[in-house]
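For this depiction, one protein chain was excluded, whereas all remaining protein chains were kept in their positions.
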Amino acid sequence: MLNYILRRLLLMIPVAFGITLAVFLLVRLIPGDPARAILGIHATPALMAAVRTRLGLDRGIGMQYLLYIKHLVQGDFGISYYYGQPVSQLVLTRMVPTLVLLLYSTIISLLIAIPAGLLAGTRQGRGTDHALRVVATAGLGLPSYWTGFILILLFSVTFHIFPIAGYGNTWGARLYNLFLPALTCALNVAPLVMRALRTSLGEALGAGFIDTARAKGLPGNVVLLSHALRVAILPALNVLGLNIGFLVGNTVLVENVFAVPGLGQLMISSIGTRDYPTIQMVTLMFGVIVVLIYLVTDLGQILLDPRVRRSELG
Amino acid sequence: MRRGLRARGSLQRWPRNLKLGVGLMIAWILVAVFGPMLLPGNPTTMDLMNSLHPPSLAFPFGTDNLGRGVFTRVVYGSRIDLQIALFCVVPAFVIGTMVGMSAGYFGGTTDVVSMRLVDVAVAFPFFVAVIAIVAVLGPGLKNMYIAVACVGWVSYARITRAEILVVKQTDYVQAARLLGFSDRRILARHILPNVIVQALVYATSDAVLDIFLGSSLGWLGLGAQPPLPEWGLIIADGYSFVSQAPWISGFPGLAIVLLAVSLSLLGDGLADALRPELGRA
Partner (left out) sequence: MTSPLLAVEHLAIGIPGGEGTVALVEDVSFTVRAGEAYGIVGESGCGKSTTIRAIIRLLAGRAGITSGSIRFDGQDLARADEATLRPLRGAGIGMIFQDPLTALNPVLTVGRQITEGLRYHGTVPSRERRARMQEVMRLVGLPDPARIAASYPHELSGGQRQRAAIAIALVCSPRLLLADEPTTALDVTIQAQILKLLSDLRHRLGMALILVTHDLGVVAQTCDRVAVMYSGRIVEEAPIARIFAAPRHPYTVALLNSIPRGTRAHHPLHPIAGMPPDPAERPRGCSFAPRCPNMQPACERAFPGWTAAAGGGGFACYHPAPGQAEASPDG
């Protein structure tokens, strides 16, 4: 297993090279002098010179990239001139709410998708199934910043159950405050997982091992949960993993709807203030998060599916 | 496969979701083309006497804080959001299928290079990548289209490549190669029709994603700029009036949901209609 993880990490090197290069080139796309773009029009000549040296602007583009990598490896992500603090510090504090939101919405989407998928999968072709599929299609069509609006209208403005915005100081408060944001993200992802589960459950229920399980005299719910669902959940989780980019993209919007102080909110506010070092770093962090989640998904598959375990670990 | 398509050409044999999807999309196009001509009002004319009117006969979706009819704005907005779908999907579709086809058909260096590019592009969430590019290029629809073209082709390339690898092994492509047909002819005549269908099915869900993206960027202030009646932008306008005038954000949101559902039905229906043929191909 450790071997496998090491091998996977090695395979990530080209991707890491690619995403850092992409992020590096991103800021070079800005028309004009990068130092001027980073510092804004009111910068002093001394500060401009310092930034030029730091970025290696007097040298070739290749050297500039190597310099960028060197800074990254040293943990030096530059200074946010707007916030007046190192970008690394800024990004690290903002990463926590985003990761919490991601995990929270994943859990909520599974809590929605699994029962719904079970219901639809065991009643395929019947009324419940049709109704759930209609709801799923509609759920997929919900733009999250608008869903957030509707949930605020419902739970905050009308019923005063959840706050309109905010994060909180204690974990309890955070889970409470983040419930609506996480639900908003989950409403987009749950239909995808539910559809996948419905299909795979239908296949699993027709498989021979279900006959064997029933012939053993197992109760119906045991056959459904520990045999059919145990097998059918795997492709559904895979669909969840494949759509993690979509989920992450949604957190950017949802953080801005509910004023969650995460990476997404930092990204959008940094665009407003033209804080390019921060935009660059946040983009890179999103890339890193997604690549790591892909890795976690693959590891999860290996843990949950002995067939994959054998083909991957030998 | 083309034979299969023709066999299913008669309307009665279309799956129900395909009929519904096609019908709804035709309706949307009619609304976008003729709607603005039929409406008396103007989407940008302010009328402060009539601001924040709840829905009524004169203003079916109510009015916003500047007294503009939300219904009129939503109808005009359909032009912008359909245009977003089109302008995002078409370049990505063309670039992606071309990259995917050459990668899959020729293999070798072409394949390795383009697939490494794909690996990098999928590392960034689509929304994040587009927002980052728009951040440096500057807000606006045009820059958004450029950003989408930069990263949106990836999914098409993957789908096309995977499909090509399968089709390449089929007997008729092997036979065409043996007969000495040129690569271009084999690609155009024998491979393209099969592969395009897969990419088309994907394009419908991609269009949903692009409409989300376009309206989200509008909502964030990075896409369409005021006073354009882009739906995301209208929703953003209404955010400040969540308790006084929920209709401002509510109705354009419903429009997005309905358009997204129409496109999803079209895509699911297309996939359902083609599935048996795809299995045989």
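Chains here go by letter, A and B, matching the order in which they are written, and residues are numbered from 1 within each.
Following the convention adopted for this analysis, a contact is a pair of C-beta atoms (placed from the backbone, for glycine too) under 8 Å apart; a residue touches a chain by one contact, two chains touch by 3 or more.
As the structure is a prediction and not an experimental result, all values here were calculated from the model.
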Query raised in the report: Omitted chain: which shown chains does it touch?
Result: A
Query raised in the report: Taking the entire complex into account, which one of A:Ile30, A:Val222 or A:Leu295 touches the absent chain?
Result: A:Val222
Report task. List the residues of chain A that touch the chain left out of this view. Result -> 207-209, 211-220, 222, 226-227, 230-231, 234, 304-307, 310
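We adopt the following convention: only the chains that are shown with their structure count from here on.
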Requested in this report: Would you kindly tell me how far, in whole Å, the mean C-alpha position of chain B lies from that of chain A?
Outcome: 22
Query - Touching residues (chain side chain A, partner chain B) in the complex - result: 14-15, 18-19, 21-23, 26-27, 29-30, 137-138, 140-146, 149-150, 152-153, 157, 244-246, 248-250, 252-253, 256, 267-268, 270-272, 276, 279, 283, 286-287, 290-291
Report task. State the interface residues of chain B toward chain A in the complex, per the touch definition above. Result -> 116-117, 119-120, 122-129, 131-137, 208-209, 212, 215-216, 219-222, 232, 235, 238-239, 242-243, 246, 249-250, 252-253, 256-261, 264-265, 268
